[in-house]
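Yeah, one chain of the complex is gone here, protein chain that is, but the others are all in their spots.
For reference, chains read A and B in written order, and residue numbers begin at 1 within each chain.
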Amino acid sequence: MDFFERFAVPHPSFAIYASMVAIGLTVVAVLAGLTYFKKWGYLWREWLTTVDHKRIGIMYLISALLMLFRGGVDAIMMRAQLSAPDLKLLDAQHYNEIFTTHGIVMILFMAMPFIMFFMNFVIPLQIGARDVAFPRLNALSFWLFFMGAMLFNISFIIGGSPDAGWTSYFPLAGNEFSTSVGTNYYMIAIQIAGIGTLMTGINFITTILKMRAPGMTLLKMPMFTWSAFIANVIIVFAFPVLAVLLAMGTLDRQFGTNFFTMDNGGMDMLWANIFWVWGHPEVYILILPAFGLYSEIISTFARRNLYGYKSMVGSMVLISLLSFLVWAHHFFTMGQGALTNSIFSITTMAIAVPTGVKIFNWLLTLRKGKIVITTPMLYSLLFIPLFTLGGVTGVMLAMSAADYQYHNTMFLVAHFHNVIIPGVVFAMLAGLTYYWPKMFGFMLNERIGKWTAWLLSIGFILSFMPMYITGLDGQARRMFTYSESTGFGPLNMVSFIGAGIMAIGFVLIVYNIYYSTRYASRNISNDPWDARTLEWATHTPVPEYNFAITPQVNSIEAFWDMKKKGHVIFKGEYEKIHMPNNSGIPFIMSCIFFVWGFSFVFSLWIPVIVTTIGIFVCMALRSFENDHGRYISVEEIEETETRLRGA
Amino acid sequence: MSELFPLKQVMGFVFSLILTAVALSVYFFNLSFSTGMIILLVTAFLQAGLQLVVFMHAGETEDKGAIYTNVYYGLIIALMTIFGTLLVLVWDM
């Protein structure tokens, strides 16, 4: 039995045992359902082995929504625990585990895949390509991300959750203070998902640089493609830093090295430093594609072209460089000298300038526009004031002297939620509503959608504005409770109510999907929003080859100019189309990675060696494989096109 | 046989050996720290540039611009990270 004891949860509670049972039952139900409805073959052929960017995108979306609810439950538990002084819903250890997993799940396993979903689904369509540059690598990216996320999520029922915060600072995350395998999960699961993300970055840079439709020069690319391009550049240069950091953390915890230890010359501050060398660019990886989505949506529903296209592009290029120059503002209080803090204060304030340029560009796009308030537009209009508020508190935090007051308080928590929720989450929901008809052939209900947007905004204001005040009054973050004499009680209750309203908003999204699936009209055009860019120029649902004839572009808003100015973008005859073959190797290799990661977490070296060999065998098989893809014949294209046009 | 040994690459190799020999001078002669570092920085970056242009054919296709931008961008961020880290953790701690 000694062998199995290591898998036990070190600090169990009724809720954890209940989750174990629930997870077990769900897995059994899914497996039984697949067998009963004979869907195994369908699942394997159409999804697990697919290399189609649209399907991979949809799988990213499903993962992101699942993780949104996992992270959301964490959030509600935290707000409930803090809603009144001296509550005992959670103990300190569980609270630690929950704020840790909330942070990681929301940033790396919710926001990241949500962005990957948009990039996968939209970019090839928006630049008029058939697929991404490396379709099979794309499948591998997804499955590595997915396995990393699953590995991370099983931590709370097998072996214990990480509990050292999403930043996992040493020495707290070292063996001395984090004795369970929880932090090993952190190191390994994020490593696996991070490899997938890095490959996505390489894939999309190549795609955007080399596969644009004829005539689409760099300065004629739609704004979302530009923003995703910059985000991918940041991914490629930031994620290797994370890979090295996590590898060093693993070495410290499992191989006794001395990078971040307190003795033998180790330097715990080094972890914080390198973490934020990756961590700050990561923030911009999240926000830039969100800005891109807002740009598309605002110009579509203001019914005019985006104001200041070149300044938008310029500001993003500037952000991509500056984002690597501000990291030390996350630890102004660590003890480095005034010179360093001053330098990083100035670079941090400087990065607010290009962001401000973007805000003004959106405002000037709205000016003289004929604004149509749809759900995506409502999110965008709510985003502008709320996000600006978060930006302004960001500049407050950027002043290193003042930061000694704000550091590690609820003020900071309020600030980064204030930029992430209106900035990223609203963009994701706006984009989801906007692209839903292109994916599934019907629109989400507008009435429920607008209710959701208002509930989320009101809930957001109620949850996070009080934190600015309690933060300035000195309420520390990551404390599992507080005494009544602090006077934090009433404002924290307001926060809890706000969190509850937000939860209702998120449940409404699910209800909207259900409601619209049942009742929405299927009789919609290919372009239900009267949009401006190429992704709306093809059929709904999108055929597997995207465009029967490769579009030829000579303006930024190619589709709009086709509709309004009579530009011809589809010229010529059908030709046979070259498509990549499906492959099971990405999925199988990622499954091996999962076993590798799990064994690594528990230091089971024999399975680690076996699976490492397995991973290399998969790579060798890929090297020797001779796969030239397949062709879709002209007759088949004609048949598909006629069917889609008729419908 | 001689067509297998193009002059450009042979010269590149010879030059890289010379650069290595120059770099070695910091070991064999008693130079000041700053002189030594200048020699090492110059020889290392020259070597890297040599490999990039002569052997890796970085500039031979229409993707020249993308490739050089990628390398320079990587280099700039790499140097910012290294010197920034030293500033935070060593020089100004």
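As a convention for this text, contacts are C-beta pairs under 8 Å (C-beta built on N, C-alpha and C of every residue); 3 or more make two chains touch, one makes a residue touch a chain.
Assume contacts and distances are computed from a predicted model.
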Protein name (UniProt record) of the chain left out of view, among "ABC transporter substrate-binding protein", "Gliding-motility protein MglA", "Quinol oxidase subunit 3" or "histidine kinase": "Quinol oxidase subunit 3"
Which displayed chains the hidden chain touches across the whole complex: A, B
Residue of A:Leu43, A:Ile62 or A:Val244 in touch with the missing chain, whole complex considered: A:Val244
Selected from A:Tyr60, A:Phe134, A:Phe464 or A:Trp560 as touching the chain missing from the view: A:Phe134
Residue of A:Leu219, A:Ala476, A:Val510 or A:Ala620 touching the missing chain in the full complex: A:Ala620
Missing-partner contacts on subunit A, residue numbers: 133-134, 198, 201-203, 205-206, 209-211, 236-241, 243-245, 247-248, 251, 255-259, 261, 263-267, 270, 274, 277, 578, 616, 620, 623-624, 626, 628
Subunit B residues that touch the omitted chain in the full complex: 3-6, 9, 12-13, 16-17, 20, 23-24, 26-27, 31, 33, 36-37, 40-41, 43-44, 47-48, 51-52, 54-58, 61, 63, 66-67, 70-71, 73-75, 77-79, 81-82, 85-86, 89-90
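Here, only the chains that are shown with their structure count from here on.
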Approximate Å spacing (C-alpha centroids) for the pair subunit A, subunit B: 37
Footprint of subunit B on subunit A - complex, ascending: 209-210, 233, 237, 241, 267, 269-270, 273-274, 277, 321, 324-325, 327-328, 335-337, 339-340, 343
Parts of subunit B lying in touch with subunit A, wherever the complex brings them together: 63, 66, 73-74, 76-77, 80-81, 84-85, 87-89, 92-93
